[in-house]
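To start, I am sharing the structure in question, which I have written as C-alpha cells.
Yeah, one chain of the complex is gone here, protein chain that is, but the others are all in their spots.
Let's turn to chain A:
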Amino acid sequence: MTSVLSSARIARFFQTYAVLIMIALLIVALSLMSDSFLTFRNLQNILNQNAPLAIMASAMTLVIIGGGFDLSVGSIFAVAGVSAAWIALNVDPFLGLAIAPFIGLALGTMNGIVITTLNIHSFLATIATSMVFKGVAILITDGRLIPVRIAEFTWLGRDKIGGIFIAVIVMIAFAVILTFALNRTSFGRKVYSVGGNEEAAILSGVRTDRIKIATFAIAGMAAGLAAAISVSRISMGQPGAGIGMELQAIAAVILGGTSIYGGAGAVWRSIAGVLLLALINNGFNILNADPFYRDLTTGLIILAAVGISASGQRR
C-alpha cells in the first residue's frame, strides 16, 4: 500500500485528535520528570478524583451537541448532594445515595421545560435556575454542613471492586451508555440534528423540544449522580459544593473538541478534556511545582488545544 499522507491530512489528524496529542505529550513529560507519575495507583487516583466531573462533562456533551448550555449543573450538584446527606441521616443511607440522581433528573427536566416553553436561550435560563437551585440548597441545610457519620454511606465514593474504585466504574459505565445513546440510537441522531440545524430537524418531524428537555434532564441526572459520589466520599453535605463545576465541565467539553456551536462532538472527547485538566493539576502536585503558576499553565494549555482544533475551521 502506498502511503498518501498529504500535509492537509496530517493537519486534519492533529485537529481531530488535538486533545489526545496533548494528553500523550503530558504523560510522556510527566513520566520523564517523576517516577511516581506513571503508576497504576496514581493514574487510578486521578480518575477516581475526577469521576464526578467526568460524569457531568459527559452529560454536558449531549447538551452542547444539542445546541444548548447548562450553567446550572453546579447548583444541581449542590441540591442533590445536600438532599442525599439529609435523607441518609434522617431516613436511610442507601436511599440517600440512590435518590440523588433522580433529584438531579427532576431539576434538569425543569430546566428543559423552562427553556422550551418560555423559548429563551438555555444560557440565560440556566443562569437563573442555577440561582434558584443554589437558594434551595441553602434552605434545605439552613446554610449549615450536614455531616453523615454512617459507615454504609461511604461505599460509593471510597470502596473498590476488584481493585477498581466504584466511582471509576460508574463513570466509565455512564460514559459508555451515553456514547451508545449518541451513536447508535435514534435519540442520539436527533440530538445531533437539533444542534446541527434545528429548522431542518423540525421540518424532518423531530420533536425538538422533547430532545432538548431530554438533554437537560440527562445533564441534571449526571449532576445528581456526581453529587452522590462526592458526598459519599467526604461524608458531608455542603450547600456550597459544586460551585464552578459547570464551567469546568463546559471547559472540558470544549477542550475535548466538541463544537461549541452544536451538532458535532463526542463523549470520549469530554472525558479526554477532563483528563487533560486533571493531568496538569496532578503534574503540579507530583512535581511540587509552584501552585501560583497552575492557573496560568492550565489556561495556556487550553488555549493551545483549542487553537489547534480551531485552526482547521478557516481556509
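To be clear about the criterion, a contact is a pair of C-beta atoms (placed from the backbone, for glycine too) under 8 Å apart; a residue touches a chain by one contact, two chains touch by 3 or more; residues count from 1.
The rule we apply is simple: contacts and distances are computed from a predicted model.
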item	value
Name under which UniProt lists the unshown chain, selected from "Sugar ABC transporter ATP-binding protein", "Ion-translocating oxidoreductase complex subunit E", "Adenosylcobinamide kinase" or "Predicted Zn-dependent peptidase"	"Sugar ABC transporter ATP-binding protein"
Given A:H121, A:R144 or A:R207, the one touching the chain that is not displayed	A:R207
Sole contact to the chain not displayed, among A:S193, A:T215 or A:S232	A:S193
Touching residues on chain A - with respect to the absent chain	4, 6, 8-9, 12, 184-187, 189-190, 192-193, 195-197, 199-207, 259, 262-264, 315
